[in-house]
Every structure is written in structure tokens, then in C-alpha cells.
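The complex is shown incomplete by one protein chain, all other protein chains being positioned as in the whole.
For reference, chains read A and B in written order, and residue numbers begin at 1 within each chain.
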Amino acid sequence: MSIQTSGSINSALPARKPKIDWSRYSLGTAAAAVMAFLYGPIIVLIIFSFNDNQVTTLPLRGFTWRWYEKMLANEQMLEAISNSLYVASSATILAVIIGIPTAFVLDRYGFYGKTLFRRLILMPITLPGIITGISMLNFFRVIDFGLSLETVIIGHTTALIGIVVTQVFARLQRFNRRLEEASSDLGATPWKTFRYITYPNIRTAVIGSSLLTFTLSFDEIPVTFFLTGRDNTLPMYIYSTLRRGITPEINAVGTVIILVSLVLIIMSVILLGNPKSDSTSR
Amino acid sequence: MKNIVELRGISKTYAQTIKAVDDLSLDIATGEFITLLGPSGCGKTTTLRMIAGFEYPDKGSILLEGNDVTELPPYRRLVNTVFQDYALFPHMTVAQNVSYGLRVSGIGKAEADERVSKLLDMVGLLEKADTMPGQLSGGQRQRIALARGLSLEPRVLLLDEPMSALDVKLREQMQVELKHLHEKLGITFILVTHDQQEALVMSDRIVVMNEGRIMQIGTPTGLYDHPATPYVANFIGTSNMIDAVVEEFDATMASVSFAGNRLRVKLNGQKIRTGQKVQVSVRPEKAYLDYDDGTQGDTSAHNNFTARVTERFFYGNTLRLELDVEGEPPFLVDMPLSLALHNTQAPEQGSIVKVGVNPENINLFTGED
Partner (left out) sequence: MTPRKRRRLIAIAVFSPPLLWTLLFMIVPYAIMFTYSFYTRQYPTFVPDFQFGNYATIFMKEQYFQVILRTLKIATLVGFLSLMFAYPLAFFLVFKVESQKVRTILYTAVIAPLWVSYLLRAYTWKTILGSEGVLNSFLVWVGILDQPTDLFLYNQFSMVVTLTYIFIPFTVMPIYTALEKIPRNLVEASQDLGLGPVRTFIKVIFPLSLPGVLAGMTFTFCLTAGDFIAPFLVGGPDGSMVASVIQSQFGSSLNWPLGSALSMVMLAIILTIISISDRLERAGHIDLD
């Protein structure tokens, strides 16, 4: 604090003594409240998945594994889970296969219509899934292509490519192109340069965004709703059972989904947010 | 001596209009240390990148050892590069960096390891083999980049401003080391730099470039003593540039006038005529203060004119005097301090001095460069 502050300002300032930072406490309380709001419902879901009562109502009635056992015995649900795994892994693989070259195109090539291309490929991130779903439903009807899990995969890929593209693109923007030149200079063919130099430097972005894509595809509803045929994915199965009412079994499967998702999400956030892990790994 | 690199009329244009390199031809002899020197944007780096294969010329061709490589990608050319930012692979150890070229070209691990050890030993960093590049100092990175560039035993090593990121002391040290390395290995070095001092110290030949063209090619002393154009005279070292008019001339000597003084100039085959406006240049250290006391040897054939001392700058080993000659732009004279003190002491500000210049140390430019 400057000594030469004028009298008026000086008098306005209370004497400097170690004082309690009220803004810190009030903001901290507000932040804690919001966090409680964010996690409360999730915790409620988890608690009730162990509650020995047909309805989700208080007071709690005691601990049970019943809903988990029921879930594991539910063949329809197990089939839906395996469908979801198939869809999510296929969509993730496709999104990566298409997303990586897309990120390269955006990073390195200038061509006519590039801005339009970028906007289009990133649009599904901001667009409600229903629009992607409906436009593709119309498309498959026009080309007379029957709806199935495969059409869902195409829909998910389209809706989620943007995730891979943005993350890989961001990493490529920070990538020093001289490294590729150095590799080429040392006799590496373009493929070897990609394999040994470029890929290790974007790897965490690729893995992180695939984890994210996988989770989102696994949980996806709006696109799936319009594009699926007779087979149900897990969220679609849950969605349809919810029409008939709530069962604690949903809480059990929800708990599993949420815990698995949280693990994948946190892994991907760590991979995406920490580019330094590239240089120390290997 | 056979030419290892031949550039034949290469041109490179960016964004349709910016001519980075303009119809450039250059022969580089096997084993020589040649430097492309010029300000930033003069096309020197683009030229180097075209030799390496990172860029392709729009016109012209590039020959390596007599073979046309114009269309070949970098990984099929027998040249290697040391990059300005070193471009060490951040995710590999020092040893992995140096062995990279050997490994991707299919050399076995045992042999590669052995060669890497030799290379690291050569640059004095054997103990850093398992270190990550991020943990090295600038000078160490530079040595690793050098070791990596030499790992494939290239016929030509390209160096793109390799010392620009180092501090002055380290840079001078590396210049010496690089020159020794060149002498030891006997391969061709092509250096790109904007630092004329660096070029003068290290090169066998210097190519001065500007606006995508070659201004002059010559040895360091040749360029320094006989710049072909005012541009080169100014870019390499410091020169006093004087506007003058030709009074008379014969086959070897000319006499020009400036600010009421007459200067005799040795000609180097320039074509001039009487009354022509020309420029002459004199290096500050080639001019001297004439004390007329016989201690400076036979100066009877030298030029003389008087001037007034306006400023003095102390440079440690030299004293630079800024002189006023009849309202002309300031004329600089550098005095080695051992001599400056010879006649009691250096002249005071405002004193009138007599300047002497040997006609052989004056260059005359006709303005047709």
C-alpha cells in the first residue's frame, strides 16, 4: 500500500488488520451449495439403489443388493447393455478414424469452403441431438435404408465427431511442425513420422476424446430415439421402462452407469487437460 | 573439386505474389563451409528448406551429387538439418533422439546404440543419454541437435540459424566448435544466418542475399575488403559511404571529389566517366589519423583531408571517432587503443584532425548494381 494515498481515500480504508475475508466465506458457501445441488441427486440415486423398498421414498428401509440382482437377471437389459457397448465402441472407432484426419485438414490445409466444412462438422456439438436425429432419419428413409443399430452408429458418429476434432485440433495447433520436418529429414516416411512423432504428441488428446465419445454415445438418447430399429440401447431401454413407472432397478443400473461414466470422464479430463503428460510418457 | 549441391535457377513464390527466392543459381563444392547471409526475409531460409526438401521450388532444379532431387521428399535426400529451434523430439530421450534416424532407416539396435554413443561422446554429452530434451540447457540442446543431424553421416549438413537462441559467449564458443567439427568431418556445411560476424568467422565462402537474390559471393576477406555493392558494404561490417563525383581517371586509379576534398581511389575494373556521380566506401578501421611524424610508415601515396571531431565512443579495444567533414554525413574512424595512445592521447571533441586513407582501401560504386 502506497504511503502517499490522499486523505480521503485513506479515511475510507479501515486500518489494515488481519480480517476475515467475508467474500471468500460467502462465495465458498454458495459454491458448496451448488456442488451439493450437482451431486445431491446423483447421491440420492445411488442411495436408493441399495434401499430395500419398491418405491423411492423416505425413510430408508434398509440395505439390499436385491435391485442389482434383479438387474443382472434382466435379460432384456443385458441385451440392451451389450447393444450399447457395440454402438458406443463402433461409433468411437469411427469418430476417431474420421476425426483425426479432419483435425489435420483443419490444421494444415487451406481450401475453398473450409469454414463451412469446419462449422458443419462442429455443429452437432451445439445443436440439439433431435435435429441430427431427424435429419438422418429423413435421409435413411430417402435412400430406403432400414433402421438398425448400424444406423444408430452412423448417427452417433456424426453427432460426436466434433468432440474428437476439437480436442485433436487444439493439440495439433500447439504441435511444433518442425518436429515432423526433423523426422522426415532423418529418413522417416510420412507414415513413420505420423506413427513415431505426430501420434505420440496427440495421443492423450485422442484417448481422452475417445473416452468422452464412448461415454456420450453410451448414454445417448435423442439421436438413438429416431435411428434405432427393433434393437434397444441401454438408455433407450431405460427410457421405455420409465413410461411404465419407476423401479429401483433403474437406480441400480443408473448407479453402475454413473460410476463407470465418472471414472471414464475423469480419466479423459486428466488426459485432455494435461498436455505435459505427453512429453513424460513413453 | 566437384560440386555437391547445384541450384539451377530456383524460384519460390508465396501467396502468388511474394517472391521468397528469385531465379537463384549456386554451386556448392564438396567439403566447403558455405554461409547464406542476409536480413530476415531475404530468402536464405527458404533456399535452405528447398535443399532439405521441406519446400519445393516453383521453377528450377536442385542437384545433389549430380542427381536431380528437385522432386524428392526430405526422407530420400542425403542431407540433414540442424533446426533453429533444434526441433528435438520432446517425448524421446536424448539417445532416442539421436538414434531416431538410424532406427527408422532399419539399422539394428546394437549398431545404432554404438553409433549414438560415439556421437554423444563427440559433442561431449554422453552422460545425458537418458535425459529428456526438456531438461537440457540451450547449448546442450544445440549439441544434441548437431549429433542427431550427423547421425546418418550426411554428405551435406544444413544449419538453419543454429546459434540464434544462444547467448553471446556461448555463441562464440559454438562457432569455434562448429568450425573444428567441419574441419574434422570434411563434409559440406551450409549455414544460414543473419549474423555477419558469425558468417565471417566460420565460412569458407559467404553468399550475401537480399530480396530472394544473390548479391555477392566471396570469401570472408574478399567480401569484406571488396564489396561489390553499397548494400554488401553496409551489410557486412560498417562502412563510411560517401557521395562523390569522378574528376579524372586512368586504367587503375581514379580521382573523385567530395566536400571540397580529393580522393584517389584504386579501381577494380569499374567502368566510369568523368563527371559521373559515384559512391565510395571506407571502412572505419581502414582510415587513420595522420600525425605527420613519420611513425606511420610511407604515407605519401595516401589521401588526406581534415575533419573536426564531433563524438568519441569507447569500445574497449577500439575508440570510434565521429568526424564532421564539411557538413557531410558523419565519417567514422576506428582507432585501435594501443595506437590511439601512441601520440600522447586521442584527440579531444571539437579538435581538428587530419585523416589518412590508402587508395587501395577505398571502394568505388557506380550505382549500377
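Throughout what follows, contacts are C-beta pairs under 8 Å (C-beta built on N, C-alpha and C of every residue); 3 or more make two chains touch, one makes a residue touch a chain.
Note that the coordinates shown come from a computational prediction; the quantities given were computed from them, not determined experimentally.
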Contact residue for the chain not shown (choose from A:A91, A:I121 or A:L149): A:I121
Contacts of chain A with the absent chain, listed as residue ranges: 2, 5, 9, 12, 23-24, 27-28, 30-31, 34-35, 37-39, 41-42, 44-45, 48, 55-59, 97-99, 101-102, 104-105, 109, 117, 120-121, 123, 126-131, 134-139, 142, 154, 157-158, 161, 190, 212, 215-216, 218-219, 221-222, 225-226, 235, 238-239, 242, 246, 250-251, 254, 257-258, 261-262, 265-266, 269-270, 273
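Please note the rule applied: only the chains that are shown with their structure count from here on.
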Centre-to-centre distance between chain B and chain A (centres being mean Cα positions), rounded to whole Å: 56
Chain B residues within the chain A interface of the complex: 52-54, 73-75, 79-81, 83, 85, 87-92, 100-101, 104-105, 132, 134, 148, 151-152
Chain B partner contacts - residues on chain A that touch it in the complex: 176, 178-179, 181-190, 192, 196-197, 200-201, 278-282
